[in-house]
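Input: one structure, supplied below.
Left out: one protein chain. Kept in place: all the others.
So, chain A:
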Amino acid sequence: QNIFTVCFSVGYSVVALNHVIDFKEKKQEIIKPVSPSELFPSLPIVQGTSKRIKVLTRLTLVVSDPSHCNLLRSTSANIRLYDIIAVFPKTEKLFHIACTTLDVDLVCINVTEKLPFYFRRPPVNMAIDRGIYFELLYTPAIKDSTMRRYTISNAISLMQICKGKVSSQSENKPLELRGPYDVANLGLLFGLSEGEAKAAVSTNCRATMLHGETRKSACGVVYTVKKPRKVEEEETAVPACKKAKTQA
């Protein structure tokens, strides 16, 4: 609860509640996500605008074994209730599978240790073509100087391979959260250009949200905005028509 007040005060307009499932423990079930309206009776307003903050739900799957991916293919109703799905692969083969065939929106990269596998260009390019973004946690860089070095070096190698299609993520404690512009500045440290760094916090995140909606609807998403002058004509504001792969 505390984190959210901080989030709102710092200037974010959309927040996703993350629920992590680790398959190494036995018998994890995917539970229904807690609906945001239960947590906050009234959402505060984004700074400087008159809209309310949007809260989404997100699921992160920590996979270390190919059999864990079966869960994504199953027609469990609870998975469909999450807005964004992210996967955290632990081995190179799983990374390859996640980039190429799995139906997810984000691939998380662990930055706190020396990666056990190198990124190769073909699966990364395929992931970008499918609209999947990569994700980095920036909180370890705040805690400890060794972690800071690992975070920065992993982030730089990620940037070199994936041409900047990255979004960022924070962790649990309210003091470890940083504002959106601060995080965009960190992107400059990791080797992104200024436009890419700002996109990492804004455009790419929005693209991920739309990708999640596309996945839910199985067809495509078209956002329309009414032009103020001609009322009958509608114009697509964000043409995000992507066909999500329908799972057998």
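Keep this in mind: a residue touches a chain if its C-beta (ideal position, glycine included) is under 8 Å from a C-beta of that chain, and two chains touch if they have at least 3 such contacts; residues count from 1.
In this text, contacts and distances are computed from a predicted model.
One chain of this complex is left out of the view, and of "Nuclear pore complex protein Nup85", "RPP14 protein", "Translation initiation factor eIF2B subunit delta" or "TRUB2 synthase", the protein name its UniProt record gives is "RPP14 protein". Only one of the listed residues, A:Asn125, A:Ser153 or A:Asn185, touches the absent chain: A:Asn185.
Here the missing chain is touched by one residue of A:Lys54, A:Lys90 or A:Arg148, and it is A:Arg148. Across the interface with the omitted chain, chain A contributes residues 10-11, 45, 47-50, 141-145, 148, 173, 175-179, 181-183, 185-186, 188-189.
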